[in-house]
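Quick notes on the structure that follows.
One protein chain omitted, others in place.
When the chains are written out, they are named A and B in that same order, and each has its own residue count from 1.
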Amino acid sequence: MRKLAALLALLAVLGMATAQTQVRWFVGLGAGTDEPLFVAQRAIVDEFNASQSDVRLVLEIVDNNQAYDVLATQIAAGNAPDIVGPMGIRGGAAFPGVWLDLEPLVESTGYDLSDFDPEMVEFYRTDDGLIGLPFAVFPSYLSYNKALFDEAGLAYPPAAYGEPYVDANGVEHVWDVDKMTELALMLTVDGSGADATEPDFDINNVVQWGFGIMWRDIRGRLSLFGAGNFIDDDGNATMPDHWRTGLSWYQDAMWQQGFYPNGPYGNSALLGDGNWFDSGNLAMAQTQLWYAGCCMFSVAGKNDFDFAAMPSYEGQVTATVNADTFSITRASRNPEAAFAALSFLLSPEVAGRLNALYGGMPARLSLQDAYFDAFEERNFPGRNLNWEVVAAGLSYPDVPNHEAGLPAFREAEDRYNAFTQRLDNEPDFDLATEIDRLVAELQLIFDAARARN
Amino acid sequence: MAFLDEIQRARREKGPREKLGRMARWEARWGYAFIALWMVGFSLWYLIPMAASLVFSLFDFELTNLSAARFVGLGNWRRLLFEDPLVWQSLRVTFTFALISLPVGMVSAFFLAVLLNSKQLIAANVFRTLFYAPAMVPAVAGVLIWSGVLDPTTGWINRLIAFVFQVDAVGPNGIRWLADPVLVYVAYTLIGLWGIGNAILYNLASLQGVPTELYEAADIDGASWWRKLTAITVPMVSPVIFYNLVLGVIGLLQFFVTPYVLTGGSGFPQGQTYYYMIHFFKQAFGFLNMGYGATIAWFMFLIALGITVLLFGTAKYWVYYAAERR
Partner (left out) sequence: MAAAPVTRPSAAPVAVPAPAPQRGEGMMARNAVMRAAITSLVLVILLLYLMPLGYSIATSLKSKEQASDVNAPILPSAPERFEFEGRTYDVYRVPTDEGEQRWALVTPGRNSSMFVDPDDPGAGLFEWEGRWRTLTPAYRLAFQWNNYQRAYEFIDFLRLLGYTLMYAGITTVAATTSAAIVAYGFARFKFPFRNVLFIVLISTIILPPQVTLVPTYAFFFQLGWVGTWLPLIVPQFFSNAYNVFLLRQYFMTIPTAMEEAARIDGAGPIRTFVSVILPQAVPALIAVSLFHFFFAWNDFFGPLIYLAGNADINPLAVGLFRFNGLYSSEPQLIQAASILTMIIPLLVFFFAQRFFMQGIVLTGDK
C-alpha cells in the first residue's frame, strides 16, 4: 500500500511537470517507424525541448500497420495528435478533412515558403487549404545485390535511364520488364543450387529470389506496368487493362516461375521476416528512397550492392514516388504551439537531418545539393553508390500516384488488401473471377460512401 | 460454475412474500445500503448503456461531431442483416472455430484433470502448478510466443513433427499453421489450450468432490475404467462441463486478442480469422461507424442470449445436479 501511495505521488508530480503546452508528434503514416530511426528521432525531440520552455514536444511512434487504427481511435476520441508526419500521400488520403489549413498560420507568423519546391507546395494546396508543408520525396529505383549477380556470373543492370542492358558477352538488350524477368529467373536458386531456368529447379525449396517489391500495396506493385487506380473518371470501380496483365505477371512470377517471393516465402525467416532485400537472399528489389534510410543495414554489412534504373514496360518507365508531408490536425488544441514545433522540425538545419535520417530527398531547395553526399556519409560511408539514378527516377513518376485517395478509403483499402493477400498466398487463386468480384465489391463500397455524403 | 446453479435454482423457487416488521425493515434498509454501490454501478454501466446502445443503433454518427448525427431508423439493422456479407462471414468463422476449439479445450481440460487427480501420479501438486502456469502468461505474450513456435521455418512444432514422423514439415512450404485456411483453426485451438488452466482446476475440484463410495461400488461390480468414467465421473462433473460450455461460447463471441495480435484484423488467411468481434472493432473503432457498431454489438447480445437460453433449456437433460440441495 505504501508503495502504491508513493507511485501515485510520483504520477502526480509527473502530471505537474506537464504544465507546459504539450504538442504531440505522431509518426506512423510515412517514414520513421523502423527501429534504427527511433533513437535519432527522440534526440531531435529532446533538442527542441531543451531549446525553449513554452512547448513540450512529445514523440509517438506507431508501426505503420497499426498507425491507421491508432490514429482513427485518437481522432474519434478527440485525442488527436497535433503534428502528424512524415505522412505519405496514403496517410493524407485515409483521413480526409482531418488536416488544418496552414495558410493562416503561415501568414500570421510570416513563415517563409520560398525555399520549398513550389510544385510540392501546390501539391498540398487542396480544397481544404494548405493541408501540409512539403518535407521530402522518395523516388524509387532498382536496388541490386552485386554478390548474387557475381555468383551467377551475370552483368549488372543499367546504371542510368535510357541505357541498354549489356550482358556478360557485351550484347545489348532493351532494359524492360521482360529482360528483368529473364535475369530474375537466373538469379532464383533452390536449396540444391539449381536456378529457375534449369529443369530440376524445385519451386518448393527456393532459397534465393530474383526480384521483389517490399511493403507496397498492390497498386504500388502494379505501377511497374504503368500508373493507374481502381476508380475511373466517373467514380466507378475498375481494373485497368495493363494492371490485369500485371496481375497475371505477378501470379506467374510467384507460383509458376518462382522468382518473386510469394506470401509464404515472403514472411519467412529466409527473407528476413518481410525485409527481403536486407536478408541478402533477393537479387533485385524496387525500393523507395526511404528504404535506404531505414532498412538495409544488415545487407550493407554483408554484401556489395548498388542502385540501377527501373525497367520499362511497353516503352515506358514508371518509377513510383512517395511524398511525405508534415501536417497539423484540425483538432489540435494548440495550433500555434504546434506550428512552432513544426517550424523547428522543418527548419533547414533540422529538416536536413531528418531527411538524412528518413532517406527523403529534401523539399527545401537549399538542402537538395548537399543531400546525397550527407546521406551516403551517414549511412553507407565510402560506398560511392549510384545516387544519380535514384534522383533521375523523379522524371518517371506514377500519375495518378499509387497512394491516391479512394472513396471510403480505409474500407476500400481493406478490401483490395484482402484480394492481394489471397493472390500472394493461394497457388490456385482464380484471378479472372476474383478480379471481377473485387471490382464489384469496390463498387458497393464507393456507392455506400457516396450515399453517406 | 456455481453461479449458474444459482440461476437454475432461482428458476425453481419463488420466495414467500410477507409484510415486513420493524426489525425486517431495519434489515432491509441495511441490505440496500450495502448493495447500493452495485445498484448504482449496474444502472450506470449496464442498464442505461444497454438501452442507449439500442437507441444508438438507429443513428449514424461520429463522436466528435454529434450535431451531425443522422437518424437512420432501421437502416443499420437492415445493413447488418441483409447488406453486409462480412457479418455472416464473421459469424460463420466464429462458430466454425467454436465447434473445433470448444470440444478440444473442454475434453483436454477434463482428461488432464482426470490424470492430475490420479492417485498414481507422483508429485501431483507440482504438476498441477505447472499445468496452470501458462494461464498466467499475459494473452498478448502467449500469442506472440505461439506465433513463433508455429512458424513454419523456425518454429519448434514443425521441427518436432519432422523429427518424430520423419516427414518434410519444416520450411516456408512446410506445415503453414497460421496461413492455411483449415489449419489456422487448429493453430488457434492450440493457442487456446494455454488458457484452459481454470477449466482444468474446476474439473479437478469437481472430480475430488465425487464420492469415493461410487467408485468402490463400481469396482465391486468389476466395471471397466471407461465404464466408470462415462457412468460416474462424467455425470458427476457435468455441471462443470455445462459451466465451461456456457462461458466458452460467450467467450468465443468476444474472441479478439489472438486474431488481432496475429493479423491486425485482416482475416488472414482468406478471411478465416475474421471473427465477429473483429468486425465490431473495425466498424466501431477503425472506421468510426459508431451507430453501426452499436448495432453489431446488440446483435451479438441477442445471439449470446439465444445460445444461453438454448443451453439452459437443454441442461435438464444432461446436467446432473446433486439431488436438489435442500
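The rule is simple: a contact is a pair of C-beta atoms (placed from the backbone, for glycine too) under 8 Å apart; a residue touches a chain by one contact, two chains touch by 3 or more.
Since the model is a prediction, treat every value here as computed from it, not as a measurement.
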>> One chain is left out of this view; which of A:Q41, A:S223 or A:N275 touches it in the full complex?
In response: A:N275
>> Across the whole complex, list the residues on chain A that are touched by the chain not included here.
In response: 4, 7-8, 10-11, 33-35, 38, 58, 60-63, 65-66, 70-71, 73-74, 76-79, 147, 151-153, 189, 191-193, 195, 207, 268-270, 272-275, 279, 298
> Of the residues in chain B, which ones touch the absent chain?
Replying inline: 1-3, 5-7, 10, 13, 15, 20, 24, 27-35, 37-42, 44-46, 48-50, 52-53, 56, 63, 112, 115-116, 118, 120-123, 127-134, 136-142, 144-146, 148-149, 151, 153-157, 159-160, 170-171, 193-194, 198, 201-202, 205-206, 209-211, 213-214, 217-223, 227-228, 231-232, 235-236, 240, 246-247, 250, 253-254, 256-257, 261, 277, 280, 284-285, 290, 293-294, 297-298, 300-301, 304, 308, 320, 322-323, 325
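Keep in mind that, in the parts below, only the chains that are shown with their structure count from here on.
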>> Between chain A and chain B, what distance separates the C-alpha centroids? Give it in angstrom.
In response: 40
> chain A touches which residues of chain B in the complex?
Replying inline: 60, 62-64, 151-154, 171-173, 176, 179, 264-271, 282, 285-288, 290
>> Under the stated contact criterion, what part of chain A meets chain B in this complex?
In response: 65-66, 68-69, 72-73, 75-78, 204-206, 263-265, 267-270, 331, 408, 410-411, 414, 417-418, 421-422, 425-426, 452
